[in-house]
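For subunit A:
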Amino acid sequence: MATLSFFYFGSVIVLTAILVVALRNPVHSVIALLVMFFHIAGLFVTLHAEFLAAVQLIVYAGAILVLYLFVVMILNLQQDDSYQRQVKWGLGLGLIALAEIIAIISKVALPEEPASGKTAAGEAAETIAGNTETVGKALYTTYLFPFEVASLILLVAMIGAIIMAKKGIMGPEAK
Partner candidate 1 sequence: MAVADLVKTFTFYEILVGMKATITVFIQRIILRNRKAITLQYPHEKRDLPGTYRGMIALLKYDDGTEKCVGCDLCEAACPSRVITVISAEVEGEPMKRYAREYSMDMTRCLFCGLCVDACPVDALAMTKEFAWARYNKRDLRLDKPQLLALGDRNFPEREKKLEFQHPNVAYFNIGHKNLPSKAS
Partner candidate 2 sequence: MDMLVFAGASVVKIAVVMVTVLLTVAVLTLAERKVLSWMQDRMGPMEVGPYGILQPIADGIKLFFKEDIIPSGANWLLFSLAPIISLIPAFIGFAVVPYGPNVEVELYGVTIKPFIITDINIGILYVLAFTSIGAYGVILGGWASNNKYSLLGGLRAAAQVISYELNVGLAIIGVIILSGSLSMVTIAEKQAGGILNWNIIGMGHGLGIWWWIPVTQVIGFVVYFIASVAETNRLPFDLPEADSELVAGWMTEYSGMRFAFFFMAEYANMILVSCIASVLFLGGYHAPYPGTLLPGILGYFEGIAWFTVKVYGFLFLFFWIRATLPRLRYDQLMRFGWKVLLPLALANIVITSIAVYFLR
C-alpha cells in the first residue's frame, strides 16, 4: 500500500514537473505546478509528516503560487517561446543533474522491503508526541541556527524587495 501510493505520487510529481516546463501556456504551467505541490503534500502525508504537508499547501500552493499566477496574468504572456532558445544551457545543466541523480541512485541501493518496519516506527513516534511538536522542538533546538539564518536571509530579501519597489525611500528621489 505504502509503496503503491509512493509510486503514484512520485510518478505524478515527475509528470507534472515535466509539464511545468513543457507546456506553452504559462497559466497551464502554473496549474501543473499546483498539482505537483498537491502530490508532494500527499507524499508528506504518506511519510506521516502531516504538518509539513499542510505547510506545503499553505505556503507554496496558497501563497507563493498565487503570486506566480499574479505575475503571469499581469505580464499577460502570450505563449512566449523565448525559452525555447535555451536548449544548449538546458541540455548542459540537465546532463549534470542527470549524472548527479545516477551517482546518488547507484550509491544508495534500494532496500527491498522498506515499508513495514519504517512506518511502524513512524506511527510509534507519532503516538508519543504530536508530529507538529516534534518539528517545532527540532526546529528550535537542533536546527536553531540554520532556522535563524534562513529567517535573516528572508528578512534581507524582504527589505531588498521593499527598497527596489519603493523608489525614493532612501533620501531624495533617486531615478
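Inclusion criterion for the candidates: all candidates are chains of the complex that A comes from, given by their letters.
Note that in this section contacts are C-beta pairs under 8 Å (C-beta built on N, C-alpha and C of every residue); 3 or more make two chains touch, one makes a residue touch a chain; residues count from 1.
Just so we're clear, the structure is a prediction, and the values are computed from it rather than from any experiment.
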Subunit A: touching candidate in this complex (1 or 2): 2
Touch list for subunit A against partner candidate 2, complex: 25, 27-28, 31, 34, 41, 50-51, 53-55, 57-58, 61-63, 66-67, 69-70, 73-74, 126, 130-132
